[in-house]
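Below you will find the structure I want to go over with you.
Note that one protein chain is taken out, while the other chains of the complex remain in position.
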Amino acid sequence: MAKSFGAVKALTDASLHVGRGQVVALMGANGAGKSTFVKILTGALKPDRGHVLIQGKPARVGSPAQARASGLVPVYQEPSLIPDLDVADNLRLGDTPADDFQHWVAELGIEGLQLTDMIRDLPLATLRILDLARALASKPDVLLLDEMTAALPTDLVERVLRVVRAQADEGRGVIYISHRFTEISELCDSATVLRDGRTVGDLKIEDGVEEKVVELMLGTKLDLGSRDTGASKKARETTPRLEARNLAAAPRLQDVSFDLHPGEVLGVVALEGQGQDELFNVLSGFTKPTGGNLSVDGTEQSFSHPSDAIAAGLTFVPGDRAEALLSQRSVRENIALPFSARMRSWGPLKLRRERERVKLAVDRLQIDTRAQGEVQRLSGGNQQKVTIGRWLATGVETLLLFDPTRGIDVRTKRQIYPLVRELAEQGAAILYYTSELEEVPLACDRALVIFNGRVVDLINAADADEQTLMRAAYGLTEGANAEAVSAQ
Amino acid sequence: MSFAQKHAWTLGLVALLLVLLGITKLIQPSFGASGLESLARAALPFAFATAAMAVVVIVGGIDLSVASIMTVCAVTAAVLMQSMGAIPAVAITLLIGLGMGMVNGGLIVLTRVPDIVVTLAMLFVWEGTALLILNAPGGTVHDWLEDSIAGTVLFWMPKALIVMAIAVALVWIPLKRSKLGLSIYAVGSDELAAFRSGVAVGWTKVAAYGVCGLFCAMGGLSLIMLTGIGEPVPGPYLLASVAAVVLGGVVLGGGIGGLLGPIIAVFILRIIRTILTLAAVDPNVTTIVEGTIMVAVVMLGAFLVMRRNKA
Amino acid sequence: ADYTIGVSNTVQGNGWREQMICAMRAQAAVEGDVSGLIVAHRNTDSAGQLEDLNNLIEAGVDAIVLNPSNPEALNSAIDTAIEQGIVVVAVDAGVTAEGAYILSNNQEEYAYLGAKWLFEQVGGSGDIVYMRGIAGVSADTDRDNGFQRALAEFPDINVIHEVFTGWQQDQGKQQMFDFLATGIPFDGVWTSGIDNVIVDAFTESGAPLVPIVGADNAGFVQYLSEVDGLEGAAVTNPGSVGGAGIALAVDILNGEAPDSNLVLVDPVLWENTTDDGRATIAGAQNPNLDPEWPVSVTIPGWTDYSMEQIIACEGPGQ
Partner (left out) sequence: MSVSDQVHPAQDDHVSTLVRIGRFLGDNPVIPLVILLLALVGVLEIMRPGIISPFWFGNTIKFAIPLAMLAACQMLTMLTAGIDLSAAVVATVSAFVVASITPLYGPFAGVVIALGAAVLVGLVNGFGVGVARVHPLIMTLGTGLIATGCLQVYQRFVINTGSEIPAFLEWLGTGRTAGLPNGLFLFVPFAVIILLGLRYTGFGRLLYAIGSNEHATKLSGVRSWQVFMVLYALVGLIAGITGLLYVGMIRAPSLSLANPLLLPSAAAAVIGGTSIFGGRGSYAGAIVGALILTVLGTLLTLLQMPEGARIALFGLIILGVTALYVRLTNAR
């Protein structure tokens, strides 16, 4: 397969083979062309070159409908349900049998879903599950899952893996894309690695394959992350940058208190829908809290607009990059956006300063700027970097990161952890929500665990192995650390 | 969501309409069956134009040429009726309207020029076509057609209202229940997601514009049924239909809304005109009042939605 | 008596129609028998005028004075009105409904008179620019009939350029500039009332003036006496015919109906090429009047209001 978008060659020579009952991981760095490959295989894009064979016979997959008829059913990286229709109508649109669908929804652990619910009103994680359930209900021969789990909380990921494995065991083929090695090693039989649009290797999944895959993906060796937490201990002795006391916000944030010090990275860990969205919305000035108060550098603050929060030094990077990006504008304009936000800076631009700062941010994050004319042409991971780069360019005091590594490849992730650390060491205070528990020890000093809208635990990075975090996130540590938390 | 919540906007419009009818009755105690009858007749062309506009707005487009298509259909029918019976003439006109709409849709899909530009250009093309068909008012309409929308049945029910309801329902209800109707909403809501769900996006758009043309043809026919003559100059239906569509709860951009709300909005706009005339308000002020009410209703709607979202 | 009269008009924002409305208001104010005037005055089509007429009938008026958008399209409402004993008077243009009274400016004659003068002025042969109104509108069609009648009488006159101004000043001016730019020679211009901007187009571009026919709009009439070298004629087309319509309606309500249902107000031509004509023009001029208003603000024998009253533009009880 080959595919170019104007000057950019997304795929040059990509091949892939899936047998019955096999789960093949499709791996590659951000921008390697994985999604493009999936789109071509399922008729959403026309390839420049290449062909698809099904059971050895050439197949035509000219449109998504044709692909579906040939048994190739995808779950794309972006939700593909119609926002203004209810669930039932979405099913009707693709002739998906509702009974099977509901069976799969239940199997995947989504409760309380009504067929009359509007897609628009459902949270992202649910949408991903519905996408999957819809695909499963059409009984595909080959299932193509593109970063299906990136936005899912850990509990749902497990169910998805179980269901997918069961599919393969029934004799279906699965193409599975993810940047998470734990999932790959748990689920997949083999891995096909793409680099710059070219298939560079097919590997069996076995112990120690991870390093080989990374090497193939990146074309270089890469250190695994590690770090020491000495500096941050010191940090906690200063006055807190951010003091939250008994914050509450509808519908799910009940009572959250914490201190965030300069030089510290405070992790936030929670299962889906425990109030973490509301917490970040309150801190970033999007919604007003219904209770509690918030002080920045010792002065009490009440934000009525994100610009108030920004003025107080609190900058927010949302998890969904589509929310934060000007998709049709250039990388430069995206990064420079906060410079013009306030009315007094509506005048002539300071072009030189802007160019310098933007370049600094781009270099520091190693943003791939080949398609910089329009941010929507960057790959997902690079888009994510742009959303962070915006705040590097303005200078950060307090950074609120909401799942910043969602859908990002290992290499980029390993650029982001040290960056976060480095910012903290330079005096920034960072609040870091992540849906991937293994990130906590790599990026954070301590982790705040939220369950049911309340803080249930505060765990030091040294103790934050996945099991401890998981138990806490499920609210299973009630009592032990809770007093310590409330005393803080 | 409960029925009342889902249709809150439409129910609000119905309430507003009832209040306005009450006000009319207060100002003019003799307002009754004949008043309703003339209200329904006045609303007829606006209702069809609005239905036409609503369909393309739902599919995510807009059609600036509705008034021009209506004019072409009106003069075509008026000319045809000089030489043939009403039924074939009506049938041919409906087909021509459908065809003109599909031409609009086809051009949008093929040229990939934005809807608003294509239909702006087609506004002129159809307007010119109408003048080429009839360069001065003329043609004829069979009497029974004119009578079919004049007067009342069952004491007070205006025939025009019944004709309107039947015509719109015959097209819209089967459409809305069909896969095509669903596709129209899907494409308007999220074109990419619809494509990926297997919807033939291009054909759906062509079909939606075709339905728009069909409603325009009905609008054109209603014009000649009202006036008895074909006039080759477009009336004020473009902006009025956009206004009614938005007032009726259809979201510009697509995917949300139906036809009932916009048609009720048409009646609201018409009855405001009636009230202002009955109250002998200075005509220059009526323009101001109409503009203000339009803006105020939409503002109020936005305000209520904001309140509800906060609560 | 204590009459309420309804007025319906379908063009707004043009000086002629505004004058017509003001004349109606002023006349209603001076008629002792009129206590109320309901005016429906907006931009709309025939279907919209039907709506307005029906609303006026609902309002229970005693008489309706309308400027019809089309002679045939309004019959259903007019018939209803007459059935209910409402007096209907069409002004400016006619209607075909049985029993309606018509007090009409003779549009065909308007065009014929001006065209004939123009053709004679250029010596019976030459090339003429023909600047019409809005294609497909009744008044434009009537005027075209008159123009064609005159044209038939002058076989050596050739229409070298025909264009529709849409009765818009800016479009007329731009179209004249465009034609002047072609350098094609011509001998005269007939306009359908977009007149003074045509004179401007000549003077601004430095082109030699040719005879121009316009209407009796204040701006053009002023030009006829002030612009050096302009030979031209204004054909009267009084908007005050609206006032006459009110007077007629009141007469009919009072039982003094005229013998015929049809009264044509024939236009008059004022030329600035004869002493008589120049004197008429000098007398008619009114530099303070809105330039789009016709200078013939009254119709002797029909209207009773004064200049001040029509300019005040107030109806009864205001």
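What to note about this one:
As written, the chain order gives the labels A, B and C, with residue 1 at the start of each chain.
Simple rule for what comes next: contacts are C-beta pairs under 8 Å (C-beta built on N, C-alpha and C of every residue); 3 or more make two chains touch, one makes a residue touch a chain.
As the structure is a computational prediction, the values presented were derived from the model and not from experiment.
Considering the whole complex, the hidden chain is in touch with A, B, C.
Listed residues C:Gln84, C:Ser125, C:Asn158 or C:Ser205: the one in touch with the omitted chain is C:Ser205.
Within the whole complex, the absent chain has one touching residue among A:Leu45, A:Val174, A:Val200 or A:Ile367, and that is A:Ile367.
In the complete assembly, the contact with the undisplayed chain comes from A:Glu333, out of A:Glu333, A:Glu438 or A:Glu466.
From the options C:Val122, C:Ala135 or C:Val221, the residue with contact to the chain not on display is C:Ala135. Contact with the undisplayed chain is limited, among C:Thr80, C:Gln174 or C:Gln285, to C:Gln174. Of the residues in chain A, those that touch the hidden partner chain are 6-9, 29, 31, 195-196, 218-220, 284, 286, 305-307, 309-311, 316, 318, 322-329, 333, 336-343, 345-349, 351, 363, 366-370, 390, 411. Mapped onto chain C, the footprint of the missing chain covers residues 12-15, 18, 22, 135, 161-164, 166, 168-171, 173-175, 177-184, 196-197, 200, 204-205, 219, 287-293, 311, 313. Touch with the hidden chain on the side of chain B covers residues 107, 111-114, 116-118, 120-133, 135, 232, 239, 242-243, 246-247, 252, 282, 284-292, 294-295, 298-299, 302-303, 306.
The definition used in the following text is that only the chains that are shown with their structure count from here on.
Spacing of chain A relative to chain B, judged by their CA centroids, is 45 angstrom. Per-chain Cα centroids separate chain A from chain C by 72 Å. Among the residues of chain C, none is in touch with two or more other chains. Residues of chain B found to touch two or more other chains are absent.
Across the complex, chain A is touched by residues 1, 179, 182-183, 185-186, 188-190, 192-200, 255-256 of chain B. Interface of chain A with chain B (complex): residues 44, 63-65, 68, 74, 76, 79-85, 89-90, 92-94, 116, 118. Residue ranges on chain B touching chain C, taken from their complex, read 28, 30-31, 34-35, 38, 41-42, 45, 130-131, 134-137, 146, 150, 223, 226-229, 231-236, 270, 273-274, 277-278, 280, 282-284, 286-287.
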